[in-house]
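One chain of protein is taken out of this complex; the other chains stay put.
Think of it as A and B in the order they're written, each chain with its own count starting at 1.
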Amino acid sequence: MFYREAGQFKTSYEADQQVFPILQDKIGIGAILIIGLVVVPLTGSDFMITSIMIPFLIFSLATIGLNILTGYAGQLSLGSGAFMGVGAYACYKLTTIFPDANLVVLVLLSGFFSAAIGMVFGLPSLRIKGLYLAVTTLAAQFFLEWCFIRVPWLYNYNASGAIEVPERTGFGGIILSGPAASPLTRYFLVLGLVILITIIMKNIVRGRVGRSWMMIRDMDIAAELIGVRPLVAKLSAFAVSSYVCGVAGALMVFSWLGAAEPAAFSINLSFQILFMAILGGLGSLVGSFMGAAFIWILPVLIRFGMPAVGIDIAAETVEHTTRMIVGALIIFFLIVEPHGLVRLWQIAKEKLRVWPFPYV
Amino acid sequence: MDFLYSIFVDPFVQMVQMPDFLLQVLWEGIVGGILYALIALGFVLIFKASGVFNFAQGIMVVFAALTLVGLYEKGVPALAALVLAVGVMALLAICVERFVMRPLVNQPDIILLMATIGLTYFLVGLGEFIFGGEPKVMIANELGLPSGSVVLEPEGWGPGGSPGLISLQKIDIAATVIAAIMIVALAIFFNKTRIGRALRAVADDHQAALSVGISLNQIWAIVWFAAGVVALVTGIMWGARSDVSFALEIVALKALPVLILGGFTSIPGAIVGGLIIGVGEKIGEIYWGPLVGGGIESWLAYGIALVFLIFRPQGLFGEKIIERV
Partner (left out) sequence: MGVAMAALTGAWTAPAFAEDSIYIQMPTYRTGPYAGSGIPIANGMVDYLNMLNERDGGVGGVKLMVEECETGYDTQKGVECYEAAKAKGTVVFNPWSTGITLQVIPKAGVDKIPVLSMAYGLSAAAEGNTFPWVFNPPMTYWDGASGVIKYIADKEGGMDKLKGKKIGYIFLDAGYGREPIPLLEKFAGEFGFTLMQYPVPPKEMQNQSSQWLNVRRDQPDYMVMWGWGAMNPTAIKEATKIRYPMDKFIGVWWSGGEDDARAGGADAKGYKTLNFNAVGSEFQALSDIKAKLIDAGKSQTDAGKLGENLYNRGVVNSVIVAEAIRVAQEKTGKKVITGEDMRVGLENLKIDEARLKELGLEGFMAPMAISCGDHSGHNMMYVQEWDGEKWVKASEWFEPMTDVVKPMLAAAADEYKTKNAPWPERTEACAN
C-alpha cells in the first residue's frame, strides 16, 4: 500500500537508471541519512557514538571492500584484516612525513598503498581459484602481519612496537584525530567518508567495471570468451577492494582505536569482516551495512544490555553466551537465508509491494 | 658478498658441521608435520564426503581434548573419560549433521564454509562455558602414553667431532606410531568396508550415491564422527606437547597450507603435505630465519604452499580440476 511503484513513470533513460528509481526508496534513504547526520549526533551518548556507531561505520566500509572482491568478483579472501593494516600503517607513515596535511586527504591516499599491495597478492588469483585462493590470501595475511612486527620503520621505531595516533587538525583548526578529537568530529569524519565511498562504489559496481567483475564471478571462462580480460578484471577487483579496506583500516586506527598493535589486524579481523559480508549478503552494498550492524551491534547489545535490564551474570558468561548466540545465529541465518540479510529485506519489499492484497 | 654467503653457503656449512643437530631438526619437523597432517586429515575426511571445508576442525581438536581432560578432572577414570569423549564427539557429529549439514545441503561452498565458522564460534563459547578458560594439563601418563625421551649419542656427530646428541621424545614417537596406525585403519576402512565404499561413492557423486540407496545423512554423521575421533587423537598429542587451552585453535590454522599443498581430497596428500610443511618450515626457520630476525615460521608454510600451488593449482595430490563452460 505504501510501497508501490504504480504511477511512477520513467520518461527518460536518466530517470530509468537512477540508483533509487522508486520514490519510496528515495524517501527511505533520505530518512536514514537524516538519522545518521542529525538524529544520532543530537541524541546519541558518547558511548553510543564511539563504541557503536563509529565502529559500525568502519566495519561497514571494510565489508564493502571485501564485498567488492568476494561478492562482486567472486574471489574469496581471508586477508582483508591485513589489507586494513596496510592502510593504517600507510596513513601513520604519511602523517609522520606530512604532519600538516589534512588527515582526510592522507586517509584517502593511504588506500592506494593498500591497493598496490592488494594487487601483488592478487596475482596468484589468475591461476588459483576458489577455496585454494582463500588459503593463499592467508599467506598475505600472515606475511603482512609479520611485516608489521618486523619492519620497525613502519612504526617509526617506537619501543612499544605499536602505532599511536598523533593529534591532527584540519578544516580550519578542527581537531580530527588524537585523544582531544571529540566523538562527534570523528563520527562525522567517518560518516562523510563512508557515504562518499559508498556512492562511488555503487556507481562502479553498476558500471562496466562492476559488470565485468560479476561476469568473472559467475563463470570466468565464459567471461573470458566474450572478451573480459581476467587479468584486468581480477586485479582491478583486488585493487578497489584493498583500497576500500585500506581506508577502513586507516579510519579504524585514527578515528576509533587510537593506537594499534599488529595484533589488531590479525586473522580474527579478517574473519569478522568475512562474517559481516556473508551474513549481510554477498554482492550487495546495503547488505554490507546490515551485516556490519548485525555482527558488531548485536554482541554489544548483549554484552551491555543484559546487565542493564537486570540479568546479573558474570562478565565472562556474557562473553560465552554472546559467542554461542552469534555462532548459532550465523548458522541459523545461513540455513534460513543463505543470501544474507539483504535477501530478507528484498523479500520484505516484495511482500510490501503487494500488501495488503497479495492474492490479487 | 657476506649477505650472499649467509644465504647460500653458511646454512649448509652449519648442517654439515653439526649433523646431529640437523637430524634433530628433521625429527622435530617430521613430528610437527605429522601433527599438522593429523589436523589436515580431519579436514580431508569431511571435504571428501561432503565438499564442506570444515573450518571447525581446529576447535574440534580443542573441544575433544577439553572434554577428555574435563571429565578426568571431574573424577572419571582416564580410560572411561576417553570412551566418554569419543561418545561426546559422536553426539557432536550427529548434532552437526542434523542441525547444520542437513538443512544446508546443496548450498555453495562458501556458505558451508561460513556455517563451519559459525560452528567454530559456537563451540568456542560452549567449550569455555562448560570447561572454563584455564589451560589444563593433558593426562598423557594416565592414558598410558610414554613420557621421557630416548637419547642417541652417535660418536663424532656433534660439533667438532664430539659425540652428538639426538633426543627423541617418547610421546613424539608414540604420536608417529599412532598416526601411522590411524592412517592405515582409515585406509582399510575406506577401501574394505561397506560404509567406507559408500563414503567414497558419496564423495564421487552425491546424486548417484543417493540413487543407489546410500543415506547421505548417515554417511555425513559418520564422517563427522571420524573427523571427531581424529580431532581427539590430535588433541591428546598436541595437548601433551604444550597444554590444553583455546590457544591451540590457532595452531590448527597451520593445517591449511598442508591442505592446499596436499589437495583437499587426498589422504596421502595430507600426510605428504604435512611432512613437507613441517620439515620445510623448521629447516627454514632454523637455518634461514635468523637472517631476517626469526619468526618467519608463521607465514613460511603458506609461502611454500603458494609456490607449489602456482605450478599445480589443485595441490600435489588433488583431483584434476576440469572446467567447462
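By definition in this document, contacts are C-beta pairs under 8 Å (C-beta built on N, C-alpha and C of every residue); 3 or more make two chains touch, one makes a residue touch a chain.
Since we're looking at a predicted model, the values are computed, not measured.
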Which of B:Q169, B:T234 or B:Q314 touches the missing chain? It is B:Q169
Considering the whole complex, which of A:I22, A:M48, A:V104 or A:A222 touches the chain not shown?
A:M48
I need the residue numbers on chain A that touch the omitted chain, in ascending order.
35, 39-40, 43-48, 50-52, 55, 96, 99, 142, 146, 149, 156, 158-162, 164-167, 178-180, 256-264, 266, 268, 300-301, 303-305, 307-308, 314-316, 318-320, 323
It is residues of chain B that touch the chain not shown, namely 18, 21, 24-25, 28, 31-32, 128, 132-135, 137, 149, 167, 169, 238, 241-243, 245-251, 253-254, 281-282, 285-286, 289-290, 293-295, 297-298
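Everything below uses one rule, namely that only the chains that are shown with their structure count from here on.
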Using mean CA coordinates as chain centres, what's the chain A-chain B distance in Å?
33
Using the touch definition from the top, list the residues of chain A that touch chain B in their complex.
70, 76, 124, 127-132, 134-136, 138-139, 142-143, 145-146, 149-150, 219, 221-222, 225, 267, 271, 274-275, 278, 282, 316-317, 319-331, 334-335, 338
Inside the complex, what are the residues of chain B that reach chain A?
53, 99-100, 103-104, 107-111, 113-115, 117-126, 128-129, 133, 253, 256-257, 259-260, 264, 292-293, 295-296, 298-299, 302-303, 305-306, 309-310, 313-315, 321, 323-325
